[in-house]
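Here the complex is missing one protein chain, while the rest keep their positions.
Each chain gets a letter, A, B, C and D, in the order it is written, and its residues are counted from 1.
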């Protein structure tokens, strides 16, 4: 398609990469958090629950600013990870981190609900067959939760594709590195005559997100069929 | 508390009002949409599903811009509603509309999942007792969905409290009318040294959103108890 | 060299053009990063990989200088701007912007679009000008404040508000608005866009770009985009 | 006719084609698992829209595929008792009971809550939530809920199947009371001969989606060729009247002039009841046996001897008490030289008659 310039294509590719990794890497944490919130009763549970929801509650700019303070090159966590070769500051990894944090509450919510729907009796049955808690989780809870995980992941992906406020505040808007589609749209909207360029990018993001959504609904239905609704 | 100035208090009150009405007024539509997506098979269902998710996918600024185009004083819907005395442009009602739109996907997701969890056999039973579809919905589906509705509502409320990009793009920032807490925070962050004022407002929004979250978890647990999990 | 320039978002059109010319002439490559000045300043404070900052705000540049985050000697003003009062195209006749301005009459119940009046430079200048002519108190509760001056422009361009106060450069580029008054520049602090090398990141390329920005070619481009050379 | 059904419905690989009319009283749809009972009853309820057909409830046409009529379930004025109760978990027992009341068309005289609560013995449960109820209690509430919706027809799909024996015998009497004390006709799905014996006015036997037989309970139960649950369920259904209750715990019944002793029955003297005598519990003797513990010995004439595939033959004996069936081994029949027309005695062990085989007065029987 020649109606997107090379820089715009770059933004699309980057957004996809950012959203993919944001989703993929936050999934294990999302699962763990959702499982803990759904199944464990520990002191501070409500605190964790609240923390997870924070990025939903706060204006994205604030989240981005807090990320900048914590994970920036001069931030405490940034300085800790720096020597390990892990750097988020002003790199696409940082955009992924910002997107992951912003999408985290959505992911956890969706997964948590589907974990709560898994019958603990099946988990008990697995235990009597010799499966340790971890195995039970991996072989019973996890597969039965798959539709919810899928839903959570695609929600997170969609959110990650659209995230802007936290990303630009945390890692700026560096073409080819941190300029995602939403930041590109933002940049276009900042200049006169940029609306049509912005509109083209908007359409691209809609197409991608819709495709992800449809794919996930289809996958969820297939999984649900295989797993057998209400069996 | 004297550590918030009168204008900040005003923003807090306004944010609460905006979030409350955004949640309350979008709830019926959220319910209807969730029910339709969960229970009806109609052509264009995936389209509706996609549309509902749009505000999640698009950068908020874009959503705000589109709202401005549609509901602004010169927009097609705005011109339609104007004569009826309904105006969103630059009024707190517009802030509520923007917040509602942005929160809508979260609300619908949560409610839809809990509707899908209601056993259709109970709905059948109600029909054999003489209840029309509407009555079945009101007396069986709805009460059994209550925990999910609560969850959806509080999620929407939290999101509405934090919404900024779409709101300011749509209805700007008019102190006392459309200056919500997030726009106030944003304004503080634009000037050097504004961080501490911003931080105070951030803390206030966290407290409010957390309270809402805890309240909803507590309510959901009570409802779930009354309704009897897995009965 | 590879030069990363952090620049105020509202300068995108002009700077993109200048950077292209610069690249063609020197063989350096530039990466332009646009965002609100506040965001950029904070990021530089956190070690952003910027060689150069072009700010829309004198205040933020002062702040960075105070933190020793820029090279003070390199600080220059690259261009300037004026404030204008605008209206949707063909809806208002030109007026004089002074203490006799009948804002009420012009607004006919509508709102005045501006950038955030206490936070964003364009808003701060505009508010200063209104105050200067004792017009501020009269309209203060009828100002629709956008998060950036572009959004304020959009309100007027989309005919949502009958009036707006924006930079001349913005009005210049937006065909859907008319300038109904130029705001006398003495009514507010001078509008300047300071640029400086970022401390510890200043290569020769960055220095060259900074020089280029103050050069005649750049001034021409700025002027084409409605910016006005300081003092001019 | 209370109910006229004539439907066709095809699933993947299974089709139901049922055509029957049900008079007042209790009509039992009888058939083994998978024979299509639920399909039929759901079509009557309107929960399933059959491919084609015609259904009339109390002279109202609720389905007519040709005329394009399909009355939705909530307008059919039925009460449906499901196998699993399906109580509303968010309502108390009382609210569950009252659920259908608000939908009763005005002008319809409907059962009274207190009366139904009394009838079903659930007064002590009214304020409880369904979650804590036992299976039997749940079913009683479900019955009450269906009754109170003012139905013109009660449907019940194996309402006792999920219950254990004790609970079953707890609930069965309530259905008997419905039959005798209320005027609502009932369509009752079951695969239990005991339930048919106690409840049925009419039995409709379904086999592989087709109606195999329709008739009175006594006719169907005594016919080994249609009994869906096998030959062990075949038995005679005798109409009896209570003559006396004795101090030793026995009740004396009059069955067509013959006397039958049973463990104490719940009916009072003078009341009529029906007793199912399973064929396998009847021993035949050529002469009246003496010195034997069985109290009930009824003479009769062999009217038919049918043999099936197994080691047994089914002997029908015309007695004063009515037709009595005895299932004996082919070997015995040979040894005793049983032939049609021969006179012999049916020996019925008093304690072998299970309580679930002794039912309330047979309406219309």
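Convention: contacts are C-beta pairs under 8 Å (C-beta built on N, C-alpha and C of every residue); 3 or more make two chains touch, one makes a residue touch a chain.
Only a predicted model underlies this, so the values are computations on that prediction, with no experimental measurement involved.
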Omitted chain: which shown chains does it touch? A, D
If I consider the whole complex, including the chain that's not displayed, which of D:123, D:244 or D:351 touches that chain? D:351
Using the touch definition up top, pick the residue from D:114, D:127 or D:248 that touches the left-out chain. D:248
Which residue among D:10, D:69, D:108 or D:286 touches the omitted chain? D:286
Which listed residue, D:225, D:271 or D:329, touches the chain dropped from view? D:329
Residue-wise, where is subunit A in contact with the chain that is not depicted? 121-122, 124-133, 135-136, 139-140, 143-144, 146, 226-228, 231
In terms of residues, what is the contact footprint of the unshown chain on subunit D? 32-33, 161, 164-166, 191, 229, 232, 246, 248-250, 261, 263-264, 280-281, 283-287, 289-295, 310-312, 326-333, 336, 347, 349-352, 354
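To be clear about the criterion, only the chains that are shown with their structure count from here on.
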Per the C-alpha means, the centres of subunit C and subunit D lie apart by a whole-Å value of 89
Geometric centre distance via CA averages, subunit C-subunit A, whole Å: 35
When centres are defined as mean Cα positions, the distance from subunit A to subunit D in whole Å is 60
Hunt down the residues of subunit D that sit against at least two other chains at once, touch-wise. none
Send over the residues of subunit C in touch with two or more other chains. 154
